[in-house]
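Here is the structure we will look at.
Every protein chain of the complex appears in place save one, which is left out.
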Amino acid sequence: MYGLGIVKGLWVTVQHFVDTYTDDIRWLSKRYIDPDKLSYRQSSKGKGLFTVQYPEEKLEVPERFRYLPFLLYEEKPDGTKEDRCTSCGICAKVCPPQCIWIERTEDPVTKRPVPAPKAFFIDTDICMNCGYCAEYCPFDAIKMDHDYEIASYDRTGAHVYDKEKLSKPVSYYAGIRPTDYAAEEQARAEAEAKKAARKAR
Amino acid sequence: MTEVVAPTVEAPAAALESRFPGAVTPDARAGYSGYVVAADQLIEVATALRDEMGYDYLSSVTGVDYIADGKLEAVYHACKTTGGPALVLKVQAPREAPVVPSLVNVYPGADFQEREAYDMYGIRFAGHPNLKRILMWEGFAGYPLRKDWKEAYYEGETKPFESRWPGGDFVRAEEKNIFSHNVAYPAGFTPDDWVPESEVSQYPVFDPSTQGEGHGLKTDKLVVNIGPQHPSTHGVFRMLVTLDGETIVNLQPVMGYLHRNHEKIGERNTFLHNMPFTDRLDYISSMSNNLGYALAVEKLMKVKVPERAEYIRVLMVELTRICNHLWAVGFLLNDLGAFFTPALYAIRERELILDFFEATAGSRMMCNYMRFGGVARDLPERIRDDNTLDFLNDMVFNRLPRAIDDLETYLTDNEIIRSRCIGVGVLPPQQAVAFSAAGPLLRASGVAYDLRRADPYSIYDRFDFKVCTRPNGDIYDRYLIRMDEMRESAKICQQVLRDMPTGGDILAGKPAYNVRVPAGESYGRVEGPKGELGFYIVSTGKTNPYRYHVRAPSFINITLLGELCKGHKVADVVAILGSIDIVLGETDR
Partner (left out) sequence: MTDALENPNYPVPDELKSNVIVTTIDRLYNWGRRSSVWPMMFGLACCAIEMICTAASRYDLSRFGMEVMRPSPRQSDLMIVSGTVTKKMIPVIVRLYNQMPEPKYVMAMGACASGGGPFKEGYNVVSGVDKFIPVDVYVPGCPPTPQALLNGLIKLQEKIDSQSIASVPWYQSGNSEPVPVPLLGPDLIDLRQRPLFNQLAKQPAAQAVTE
């Protein structure tokens, strides 16, 4: 019968329409506030309305999510900060669009390089969020951030990140990427134990 | 189903040497393969290759600048639609006056590719009917892919650039340019003395005198310009449509509005640097691009990919294919006027796959996931609140098949779709092969050419799946073939999840950022969602590729657009373009 195909199509849309309401009733008013419900709605089991009500509710990004890079520093017990970066330059070399500039510190007397960056710039207008810098950094000193809410009205000043703007504490990193952090800490502890064992021998 | 007529007895390609003594010599350079053909005999050789040896499909045409030898080289990859590896032909021409005969009359699919080689290298293809620039504009100074041509922001021959470390004196590239733009002009240039190229001289179709007389009653033909800003062009793509009344008599695609110099940047990059750039070719299916590039480099490096990594790669690539086809089907319906509802349903399923990509690779679209010899990271433990394997099993066994069924009930029998699509934009199989069409476009015309079977790569020989074909080659069949392929991809994913080893390496060797690739050439190709995606790489043994070329299915499939649209109405152009399924990032690169 001519027109049956259209009716069948409409039946699919009606089902989707009804789904949105049955789901509403099922969760009652909790649907839009509860983060667990959001997570369920967004999973492959979810039915009905799929929309995330940003900014009231935010879809959590996965641990491996990468946006812009940031530099890590250790917070020492005495309150001072120590950069993990040794300015070895691997991130600058491995960066595909070459958006990282690093100035190495020189010892004022001996003129030999000191393992700490004097200046560190990332031009976020060039950065392609590929994550190579974090992947190949041998010191776990540069990592990819989760913060994506960084729209601005001006770019000349705001989009070139210097060392100060890039630096974030290790505790922040441990918060956004707990699994990676734990694995790295474990690997580091093992390496140190091996080193100590070798020394003891 | 119409079979492509193949000669009964095929002579092997090696017979070329005895057939054309003196004109065809094996390429003896270390790491190279194929034959070097004398320019004056190229057309005869290509005709023999097509008619007597079964190489009926010209996969790719490109150029290489061997500046040290003072030569430009045109490189051809020809294949058989019955399967097997590609045969490489090369023609050399002096850099000062590079002329190579055009193969458009033997393989019409060479049309745009020769124009691209002309645009980028200045190789003149004698006998080409419309040898104009295709990606850049007429009047642009220089041939950008030549090794001695330097861009305005030139910093060094190859990356990494020395200014980045240890000096680290940050300065934006535009601050160093006197115009504070990314521009460079010939000496003494001023806009006042310059005569701009007119639209008519660039596109003769605009000139009324070229239109000729109408038949019978004297009627004027009308040229309608669609794009580059047009909602139906899937990006920044332009079409010059000549109409007789409402019927299309000619259609000329104009592209290059998203030409981002992928290949020039790719030759400055190191091998590893190129991986995230390939994400941005066909930005809807980045995983496929990653795999194609990784395969091309692995061929040269001769690494063996660990078992688990192979399975993960196939899983990713097939999910990408589903993503891409969902998108293509949704937006084909958009083009037919079913504004957004089918696309919304399709995008919802796509979002769930993207969640998996994001959790695994770190980004929804720009996955940058494959590495030479494996993948970057293993699958994560969890995706949102679900265990990863549960999530995947649920998705490929239940959710995706259900969603495809849903789309099928919703669309396939719809009378409006049937009347808009059946019999429109018909592509006969012989024409499809001649024009080097690839992917769903080719298979919808009844040619069972799928690289996963024709020239198997990775571990596709282990899976049970069907190479789908459809007999009619119209828009409707191109829609149906995408539905079929989604089902087959879901089937492959199911087999991957069944057979995938639970542990083991995901990368051969240690992660290395500075890979050295042995000298030679390699052509790695995969069956991407849009067709044959090939990477032609020439390495000189350094850390950077000497030549890096992408055989982009979107770009070559669009060669057919004019042929497909002739005789149809303007409204059909939009649907035909949608059914070819192009992505401008790949078309223009």
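Assorted remarks:
Residue numbering begins at 1 within each chain, and the chains themselves are lettered A and B in the order written.
FYI, contacts are C-beta pairs under 8 Å (C-beta built on N, C-alpha and C of every residue); 3 or more make two chains touch, one makes a residue touch a chain.
Please read these numbers as outputs of a predicted model, since none were measured by experiment.
Remark: the omitted chain is touched by one listed residue; of B:301, B:316 or B:366 this is B:366. The omitted chain makes contact with just one of the residues B:50, B:259, B:377 or B:420: B:259. Chain A residues in contact with the hidden partner, per the touch definition given at the top, are 42, 50-55, 58-59, 61, 67-68, 96-99, 123-129, 148-155, 158-159.
Within the complete assembly, residues 135-137, 139-141, 144, 150-153, 155, 172-174, 177-192, 194, 196-197, 228-231, 235-236, 256-262, 264-265, 268, 276-277, 280, 283-284, 340, 343-345, 347-348, 351, 364-366, 584-585 of chain B touch the chain that is not shown.
What we mean here is this: only the chains that are shown with their structure count from here on.
Here the spacing of chain A and chain B, counted between their Cα centres, is 31 Å. By the touch criterion stated above, chain B contacts chain A in their complex at residues 155, 159-161, 163-170, 172, 269, 272-277, 280, 341, 345, 348, 351-352, 355, 358-363, 366, 368, 376-377, 380-381, 383-386, 391, 394-395, 398-399, 406, 409-418, 511, 513-514.
Residues 2-6, 8-9, 11-13, 16, 36, 39-40, 42-45, 50, 60-66, 87, 89-90, 92-96, 98, 100-104, 113, 117-121, 123, 128-132, 135-136, 144, 160, 179 of chain A are the ones that touch chain B when the two sit in their complex.
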